[in-house]
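Remarks on the structure that follows.
For this depiction, one protein chain was excluded, whereas all remaining protein chains were kept in their positions.
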Amino acid sequence: EAGEAEFQARIDADEFIEPKDFMPEAYRKTLVRQMSQHAHSEIVGMLPEGGWVTRAPTLKRKIILVAKVQDEAGHGLYIYSAAETLGTSREEMVSQLHSGKAKYSTIFNYPTTSWADVCTIGWLVDGAAITNQIPLCRCSYGPYARAMIRVCKEESFHMRQGYEGLLQMVKGTDEQRRMVQDSFDRWFWPSLMMFGPPDSDSAHSSQNMAWKIKRFSNDELRQRFVDATVPQAEFLGITLPEQVVWNEERGHYDYGDLDWDEFWAVVRGDGACSANRMDARNKALDDGAWVREAATAFAEKQRSRATMIAAE
Amino acid sequence: EAGEAEFQARIDADEFIEPKDFMPEAYRKTLVRQMSQHAHSEIVGMLPEGGWVTRAPTLKRKIILVAKVQDEAGHGLYIYSAAETLGTSREEMVSQLHSGKAKYSTIFNYPTTSWADVCTIGWLVDGAAITNQIPLCRCSYGPYARAMIRVCKEESFHMRQGYEGLLQMVKGTDEQRRMVQDSFDRWFWPSLMMFGPPDSDSAHSSQNMAWKIKRFSNDELRQRFVDATVPQAEFLGITLPEQVVWNEERGHYDYGDLDWDEFWAVVRGDGACSANRMDARNKALDDGAWVREAATAFAEKQRSRATMIAAE
Amino acid sequence: MKSIYTSDENPFFQYVLGLGDDALILGQRWSEWLSKGPNLELDIAASNLALDLLGQAEMLLTYAAELEGKGRTADGLSFLRDGQDFRNHWLVEQPNDDWGVTTARMLMFSIYQYLRYEKLAKSSDARLAEIATKALKEVSYHRRFAAEWTIRLGGGTEESNRRVQRGFDILWRFVPELFETVAWEQDLAEKGLAAASDSLRAAWDADLSEILAEADLKKPEGESRLMGSRHNGHHSEHLGTLLCELQYLQRTYPTAGGAVW
Partner (left out) sequence: MKSIYTSDENPFFQYVLGLGDDALILGQRWSEWLSKGPNLELDIAASNLALDLLGQAEMLLTYAAELEGKGRTADGLSFLRDGQDFRNHWLVEQPNDDWGVTTARMLMFSIYQYLRYEKLAKSSDARLAEIATKALKEVSYHRRFAAEWTIRLGGGTEESNRRVQRGFDILWRFVPELFETVAWEQDLAEKGLAAASDSLRAAWDADLSEILAEADLKKPEGESRLMGSRHNGHHSEHLGTLLCELQYLQRTYPTAGGAVW
C-alpha cells in the first residue's frame, strides 16, 4: 500500500519508472499486454507490405519498401526487448501471438491489393500509429518511452514516404489516380478505428491515464488524426466521404459514426486476412524451427568447448 | 526353343503378339522397358508445358494447351495400361520412375523459357515423337501397336497446333520473331537427339528389328525428321544452323555432327531441368499419397459393406 | 477524383462479367493443378474442369464485351483488365492449397454455379439462356464429381476426413459473399434477366447439408461478415498474384502493340 502510493506519486511527478523499481502487478500486466501487442503489430505489419516487395514498380520504390519492412522488424525487436524488462520473455510473447492468445492491430487484417495500398499504409496507418505513439514517448515506463522515441522518428519518415508515393501516383495516369482513390476509400475508416473504441465504450482508460501509459483518450487522438489527414487527402485530389465535413463551431472535422460492428468482427478474427496473417506467421515460425535449434545447439557446443579449454 | 521359333515365325508373318501368347522373356523385358519409358516420357512431358498454362497469352491458347497436357496424361494412361498387359503394374513402373531407375526422354530436361518454346515443343518434340512412333503402329506387340495409333493421331494434332502457334507469332512483332528464332536455336539439336544415338553406337538394334519393335534405324528416322522439318522452318522465316544444307546427291539434308557428349550428359542426369522434373514428380506423388490412400480405404469400406449386405 | 467503377452503369454487362470472371478465375486455379494431381486420373479430371470453366469464361466474356460495346474482347477483358475491375467472388480466387481444400471449394462453388445456371437457363435474355444451358450440363458433372470426392475423402481415412473438413472450415468465411444481392442485381432478376443470388441460398444449403451428412463431415457454423464486395472491386490479396501470371504475356507483348498469339 505504501509502495503503491509512492509509485503513484513518482508518476504524478512525471518520473520514469525503471525495470527494477517497484510497480503494482496490474501496472506490469497492463504494460506487458500493451507492449507485446504493439510489438506483435509491428511483426504482423510486415506481411501486407512484404507481399509487395517483389512487385515494387521501380528500383527506388523497392529499396524504400525493403528498408521500411526492415524498420518494422527492428521496431518489433526494440519493443519486445523493452517488454522483456518486465519479466516476460520474447519467446513467451511470440508464442502467445502464434497461439492466437495475444492480439495485434486489426488494421493488418485488411487486404493490401494494390501498390497504392502500400503507400496508403505508410500515410494513414503509420500516420495513425504515430498519433497514438507520440504521447507514449512521455509514458511513465522508461524503456517503453525510450523505444517510442526511436519508433516514432522512423515511422514519421515512413509516413512521409508513403504520402510522397501517392503524390507521385496522382501526377500519373487516370488509372493511377483511380487506384489512389480506391485505396483511400478502403483504408480511411479502418485507420480511424486504429484508435480503438469510442471513449464511451473504452475499458481500462481512467486507470491507464492515471498511470500515464495513456495520455489522451481514443476520441481525442482520432480527432487529431482526422484533422491532420483531411487537408493532406484534399491536396492529393482525393474525394472524401460525405460524412467528413468541417465543423466551424468545434474547429474540427466531423466524420460521423464508425462501423464498430466491423471493428469487433475483425477483433474476433473475421477480418479478410486474419487467417492468412496467422498462417504466414506460423509457417515462418515452423519453417525456421530447425534453424533456431541449430543456432542454439551450435552455441552450446561452442560454450562447452570454451569451458573445456578453460579447464585444461 | 520350339516356342521361340514359332514366335519368330508369327512375327515374320506380321502377326500381332497378344498378351496371353507365348513370348521370350527378353522380348517381354525389352517391351516393358521401352513402353514404360515411353509412358514416363508422357508424364514428365506434362511438366515443361504445364508450367506455362497459367501464363498462356490468350484464352484460346490456354484452352489448347490445357487440352494438350491432358492428352499427354491420357497417353501416359494408355501406354501404362498396354504395358501392364505384360505383367508389370503401373505402380511398379511409376515407382521405378520416381526412384530414378527408369528413364524418360532426355528432351524434357531442357528448360521451357518462353511461350515460343511451348509451340516449338509441339512442332519439334511432338513431331520427332510421331516420326519415331508411326512405325510403332505396326509393331509386333498388339496392345502397344494399338495404343500408338491413337497416340500418333493426337500428337499429329499437337504438332500442327504448335506449328500454327509459331506461324501466328512470326506474323507479330520483331520481339516475337526473335523469340521464335531463339526457341528454334535451343530445341533443334535436342529434338534430333530424340532419335537416340547414331546407328554405329546403338545397342539392341538388330534384335529389336527382328522382333519388329523397331522398324527403322535411329539415323533413318532422324533423316526423315530433318527432311520434313527444314522446309517448315524456312516457311517460318527461321535461320537454320549453317551445318544444315541440302545434299543434292543424297537427296537429303545434311546436318553435320550432333553433340553426343551433351546427350550422354543429359542421360546421366546433368540436364538443366533433370533435378526439377524429378522433384516436381516426387512432390506430386508425395502430396497426393493421402488422397490415393483415402480412395483405397473408401473403396474397401464400400466393398465390405456390400459383402455384408449380400450375406444378410 | 472519381470513385471506382460503379456497377449501376450498364448492370447487365456487370452481371455477365461477374459470371465470366468466376469461370475464368476458377478455371485458372484448376489449371494450376495440371501435372500436380494425386494421380493421372485426377490430372485428367482437373484439366476437364479447367477446360469447361475456361470455355464458359470465353463465352461469357465475349458476350460481356459485346454488352459493354466499347470494342473490348474476351481476351482484352481477361488479360488487360485491372484487378479492381474483376467481379469474381473471393471464394474462387483463394489458393488451391491441398486436394482437400480444392475439393471443398469445388463442392461449394459447383452447387452454387449449378443453381445459378439453372435459373439463368430460363433467363429472358436468349443469349445468356443459351450459354447457361450449355454450362449447366458441365457444372452438373462438376457437382457430381465434387460430391463423390467429398464423400470419398470424408469416409476414407482419418487424415482425408480431417483435410477435407479443414477445406470447408477455412473457406466458410467466403460463403456469405456468394449470396450477397445488390440492388441492381435484384432489379435484373425482377426483369427475368438474372438470378438473384439470395434466392439460391436455401437450395444451396439443403444440397450441401445432405452431401456433408453422407460424407461424415460437419457443416461449419456461423456467418462471417462481408469484408468488402466484388461489386466495388474489392478482392483478397490472392487475385493480384494470380493476375501477375495470368496477364504477364499480354501485358508484356500486347496484341494492341502488334503482337499476334
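Lettered A, B and C in written order, each chain numbered from 1.
In this text, a contact is a pair of C-beta atoms (placed from the backbone, for glycine too) under 8 Å apart; a residue touches a chain by one contact, two chains touch by 3 or more.
Everything numeric here is computed off the predicted structure, so don't read it as measured data.
In the full complex, the chain left out of view touches A, B, C. Checked against the full complex, the one of B:G122, B:P135 or B:G271 touching the unshown chain is B:G271. Contact with the chain that does not appear here is found for just one residue of A:G3, A:G100, A:G256 or A:G288, A:G288.
Among A:A9, A:A26 or A:A67, the one in contact with the hidden chain is A:A67. Take subunit A: the residues that touch the chain left off the picture are 43, 46-47, 50, 53-63, 66-67, 69-70, 73-74, 76-77, 80, 115, 165, 168-169, 171-173, 175-176, 280, 283-284, 287-298, 301. For subunit B, the residues touching the absent chain in the complete assembly are 48, 51, 55, 110-114, 170, 175, 177-182, 185-186, 237-239, 261-262, 265-266, 270-273, 275-276. Counting the whole complex, the residues of subunit C in touch with the unshown chain are 82, 241, 243-245, 247-248, 251-252.
Throughout what follows, only the chains that are shown with their structure count from here on.
Interchain contacts link the chains end to end along an open line, per the touch definition above. Multi-chain contact residues of subunit B (touching two or more other chains): none found. In subunit C, no residue reaches two or more other chains under the touch definition.
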